[in-house]
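Structure provided below as structure tokens; questions to follow.
Of the protein chains in this complex, all but one are displayed in their positions.
A, B, C and D are the chain letters, set down in written order, and residue numbers restart from 1 in every chain.
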Amino acid sequence: MNTFISTLITGTANGAIFALAALGLVIVWRGAGVVNFAQMGQAMFTTYIASNLIASGNSYWLAFIVALISGSLLGMIIDLLIMRPLAHKKSSSATKTLAGTIPVIASLGILAILQALAGIFWAGEERGFPTPVNSFYFKNGDGTLPFSAFNLFVIGVVLIVLLSLTYFFTQTGAGLGMRAAALNPEVARLSGIKVSRMRTLSWAISGAAGSLAGLLITPSTNLSPNTLDLILIIAFTAAVVGGLDSPLGAVIGGLILGIGIALVTTYGSPENVFLAILFVLLAVQLIRPNGILGGKQVRRG
Amino acid sequence: MDKYKNIWRKNLIKTLTLGVFLFLLSFTFEPYNQGQLALVLMLFIGVLSLTVLTGASGQISLGQGALMAVGGYSSASLITHLGASIWIGFLVAFFATAIFGLILGTAAARVSGPYLAGTTLVIALALPSVANRFESVLGGDVGLIVDFGTPPTWISNLIEVGYEQWQLWVVLPVALTALFFISNLMATRAGRSWQAVRDDEIGAAVSGIPVARTKVIVFVVSSAIAGLGGALYGLRGLVGPSVYPVSLSLTLLTAAILGGVGSISGAFIGTLIVVFLPDLIDWAISGLAVSEQLSNYLPALLTGFLLLATIIINPAGVMGAGHRKKH
Amino acid sequence: MSELLKVEGLSVTFGGLKALNDVYIDLHKNEVLGLIGPNGAGKTTLFNAISGLVPPSSGKFSLDGKNSDWPKTHQLAKLGIARTLQGVGLFSGLTALENVMVGAEAHASNGFFADLFGTSGKSEAKLKARAHKALAWAGATAFAEKLPSQLTYPDSKRVALARALVLEPKILLLDEPAAGLGHDEIEKLANLISQLKEFYSIIVVEHNVEFVNKISDRVYVLNFGEVIASGPFEKVRQDPAVLAAYLGTSIAADAKLGTGN
Amino acid sequence: QAIPVRSEVGVSATEIVLGMQLPQTGPASPGYNKIDDAMRAYFDFVNSKGGVNGRKIKLVVKDDTYKAGLTISTASTLINKDKVFAMVGSVGTQTHISIIKDINRRGIPDLFVNSGYSGFYIDPKKYPTSFAALGTYVVESKIEAEYLKANYAKELAAGKVGVLYQTDDFGRNVLAGFKQQGVTFPPANTQKFVAGSQALGLTRQVQALQAAGVTLVVIAAVANATAITIGTAAKLGFAPKWLVTSVGSDATTFKTILASQGTSGAVASALLTGVISASHAPSPGEDTDEFVIAFKKINDDFNVGPDKTWDNNVLQGMNIGYLTTAALQGAGKDLTRKGLIAFMEGKGATLSSAALSPLSYSSKTHEAYNSFWIGAYDANSVLKPIGGTRVLYTTDSAAGPITVSTYKRPAIAADALPKVG
Partner (left out) sequence: MKNLMVSDLVTDYGHVRALDGVSFIANSGEITTVIGANGAGKSTLLRTISGLEKAKSGTISWGDLLITNLAPEEIVRLGVAHVPEGHAVIPTFSVLENIEMGALFRKRKNSTDVKVAISEVLDLFPRLAERVKQSAGSLSGGERQMLAISRALVSRPELLLLDEPSLGLAPLVVEQIIQSINQLCRSTGLTVLLVEQNANTALAVADHGVLLALGKVVSDQPAAKMRADSALRTAYLGY
């Protein structure tokens, strides 16, 4: 099979996975105004829960559902215990500087805690994680097409998440309310929007989306407290490249990264992958500082 | 108004007092704590660079460790390949990182907040690739082995100096110099214009501040300082990718937050906490029968909790809410 | 009277929207010029064009009778033009005094290296003295050491004014300086502006017609990006076009001028 | 008879303090984090028998999460605060590089380093106190290359042999070893990845090897990347012969990963079956081996670590515990750092262990095992000698020739303690 095409296909399959993780980041950014570095930590945690269920003999789909539920619960807990008290703090002059940074730092703290807890509960051997559908590549004549039913499944999931998110954010009242809650809580509250509830909701949704990403990523990365670190950085880059506030941007960013990595690996050297990512990131920022599909900010005197 | 007349004198006295205090204190220390104090000072320089960037200009970097790496590599390659002295190494680290900061700042001045955080993170990630690309100079993933060397004979003839103590003696003047210059900048027009840009770019621009240039300058200053810290940090034994991982940047950020971002004394206190926390934990659990699994992860767990507690209870850090630099 | 500032044929467009269309404005020495007009007429945009915040699509700019390029924002201060921002726009992390010192950037003689070595004490002291003077002008001496968040609204507007004054500019652009101020405060502001007129030339954008009437020598009325009338306020306020577009029924206008009752 | 009281650091009349560092947590920790527990288990066993010359062995372990910056701090803690007598069994090449100079300058014995990086050992003048615990990557790969030349000459000639390596000292040393023996890989057959980035997938690399039509692939990668590679190849329907360096060929890791990926245990075992690898020791699965039997029992009785499942890492840890005990015995009652190093250089080569290879410590080299045997995994995931009889090949990390070794491992004592001096 043509190398170029097979590279594109592999890149797309990987890119879909990055896109899924990036979508999770976009949800919390849009719904709670937070760049959540703990996202993949949460996903790791819930995937461990699923992994344990499977190991003790339960079906994949039961574990799947439990992981999604615990993902949204974990998201809610993080919001209720940490993010909400932070949001309710009146900003003093010293903290104004960091207004946007504080939740980021909080999420880094949460990540550290989740990884430590996972280590304490489940450390030991690195584990694998099963796929819900066959991940053996399709046969194509006497060769193989580097694409599996599982890849199709992931792409399907990404599309569904993308479409429902886009619909949710742009077409529904709750979506509008959620964005408003993130952008200006006071105005949102005065419009009758239950800001705290909206933020909790967005943490819950993104927690579930993150869990979903975790379930679908770990079959290729394996599971240990830290294996998803790299995915987080890639997903984050994807979201930034695409524009943090745009679900479609996240997907495009994910695909750019997936395909880019595959191309560099094939035609360049794998050693240059991160340099290439850096290059793409800088180029996007020079040309479109808010990402490919990111909203423009209007400056006014 | 007199307060302004002798900025350098005031800061010099402050800096020297701290220096003399630490110098004398170091004689009462065992080698272990001398080494720890040296580490505090190295990281303090790094945290200082973050303080400048985040505290004064409102930009956040999750890749400050990568800037330290630039300093480390530029000095270490000079030292190993050309046999330069460590002091020349510092100078080169300083300027090389400044130039790197200039390039980075030119690109990054256009972006802010999470976008900048992401970019700096990827820079940190790309570091091993760079080291591998230029393996003959940068030593690939093995890195370059360097160290503080031994004190010159005129000192060792005078007094017996342990390796840790010598480390401290080298680091101390460099850290003090950085502290002195940063204190000066923060107390004058430069620091003021950085904060103005941080608070309101349009307001700053109409007041005559070239916003883009100012942001780049902040990057250059911050980078140069970080490079200096990185050069020192490398001299502890090795300059290599695993010496400047992403987690180093996070450590610096943690120290900056614990100490109160934007505050110079806070930067110092935060660094002290970060460096001595593991010792503290060791001491605290030494009598308890803690399972290995728990004790392994305890430092990370506690750092996480400490970070959260700091920003939830008092976002301004341990220096206290409402703390502001005063001239 | 010579023309200190002249803007000719200025047009600004945003996408399809013509925010300013072929606008002519001149400002004479020691003159207070009122700039009025309905919301969205383009008043702030005019300020923004002069201060380099939006690029004009066409138009000429001249200062002191000399044609020049449209200023870049950070060169504004060097050209001797100071402006306040609509609203307050102070730097929240700096004290009132430091805010004003930032406004004096153009007068600062200390370069980066002087700051670095801490030898800029003299220059800093000079800046500080200047800032104190400006604060005194604006009646804001008392809260020099306060942070903006600790100031009342009128006080922060005073500081904002001081930040513009400290430049000792040739031209002062004030965007709605009276908005949100009480009667008393407005009175004081009007007096201050009348005093400032001796030294500076001022353009004021304002919706408080009474205030505009009191302080300005001439007014320009903008509507849909075009100048629809200009001249002394007394004359302009009779203009039916202005009444229809801006002032509303003459009776209501009277009420606002305080001449009713 | 009273033990002479000496002011040697870390040694008292009743105790010897040893230090070790390794990634106990973090991405590089899985697997390795079992070595220290196995070592401690062996020391506890020794202590339960009265210790070495009446001294109990205390092992202080520090977690460096595989970050060299941290290694420097933890080493300082071990040296200056815990005042260890010697370092023993430290894990990791990159991390150890950062402290080796300092440890050596201080004259602290740096025994049984868990790194196959030859740079640490081949020049004792540079690092006089550091001694290896493994065969070097170069030695192993030279022997593997020789095996390929002998058994896969046709494939080599036809350019049907490929390699996948990680771009670090480990990967590069392996390539160097092959090259030393005249085995090079055509560019199209040479695939690499940045160490630690395997989570991004190795599909492209495996596809490229498949496209190049190779029939035998050498993998120089850590265990989980090896598992990912072989798993990916299975998905692609690519089934070459695999030759996996010992670093990446831990059967337990392999099966844990593949099995929990949903690949059934049988399939995982099938994937591993026939994979060629090399070893200097018995396979942990060889349950008739007397050392394996003895160590397994000690592991059951004394290991208190979080995960004491018997595997290669545990065997390795036990072996280091055994060797350490032997070296301490050999250094005598009057235990000094100098004495210990002198013993290692002088008599270290006479020590025996679970390994089937002799040790080669001398004043000229501090390499450990210079002999390997080549095996293939059987259906029970036990590495078995190819052709049934175990042949040991010996060489050095330089240009030396490869010869067949006649070494016979001495039997383990009934009490499972080493007997030296």
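In this section, contacts are C-beta pairs under 8 Å (C-beta built on N, C-alpha and C of every residue); 3 or more make two chains touch, one makes a residue touch a chain.
Bear in mind the structure is a predicted one, so any value in this text is a computation, not a measurement.
> Tell me the shown chains the invisible chain touches, ordered by label.
A, C
> Hey, which of A:Leu68, A:Ala188 or A:Leu293 is the one touching the hidden chain?
A:Ala188
> Can you say which of A:Asn58, A:Asn140 or A:Thr172 touches the chain missing from this structure?
A:Thr172
> Looking at C:Gly37, C:Gly121 or C:Pro169, which residue reaches the missing chain?
Result: among the candidates, C:Gly37 touches the missing chain.
> Using the document's contact rule, name the residues of chain A that touch the chain not shown here.
Looking at chain A, the ones touching the missing chain are residues 171-173, 176-177, 179-180, 183-184, 186-195, 295, 297-298, 300.
> Even though one chain is hidden, which residues of chain C still touch it in the full complex?
So the residues of chain C touching the missing chain come out as 14, 36-41, 43-45, 86-87, 152-154, 176, 179-185, 187, 207, 209, 245-249, 252-253, 255-256, 258, 260.
Everything that follows uses one rule, which is that only the chains that are shown with their structure count from here on.
> Tell me which has more C-beta contacts between its two chains, A-B or B-C.
Of A-B and B-C, more C-beta pairs in contact link A-B.
> Express in whole angstrom the distance between the two chain centres, defined as the mean CA positions of chain A and chain D.
38
> Determine the centre-to-centre distance between chain A and chain C, using the mean Cα coordinates as centres, and give it in whole Å.
Spacing between the chain centres: roughly 47 Å.
> Please list all residues of chain D that touch 2 or more other chains.
Residues 25, 33, 167, 194, 196, 306 of chain D each touch two or more of the other chains.
> Where in chain C do residues touch two or more other chains at once?
51, 53, 83, 85, 92-93, 147
> What residues on chain A touch chain D, complex-wise?
On the chain A side, the touching residues are 3, 6-7, 10, 13-14, 51, 54-55, 60, 119, 123-131, 135-137, 139, 144, 146, 148, 219-231, 234, 261-262, 265-266, 269-271, 273-274.
> Show me the residue ranges of chain B that touch chain A in the complex, using the header's touch definition.
54-55, 58, 60, 107-108, 110-111, 113-115, 117-119, 121-123, 125-126, 128-130, 132-133, 198-199, 201-202, 206, 246, 250, 253, 257, 260-262, 293-294, 296-298, 300-301, 303-308, 311-312, 315-316, 321-324
> Which residues of chain D touch chain B once you look at their complex with the stated criterion?
For this pair, the touching residues of chain D are 24-25, 33, 37, 63, 65-69, 72-73, 76-77, 80-81, 93-95, 97-102, 105-106, 119, 167-169, 172, 194-196, 304-306.
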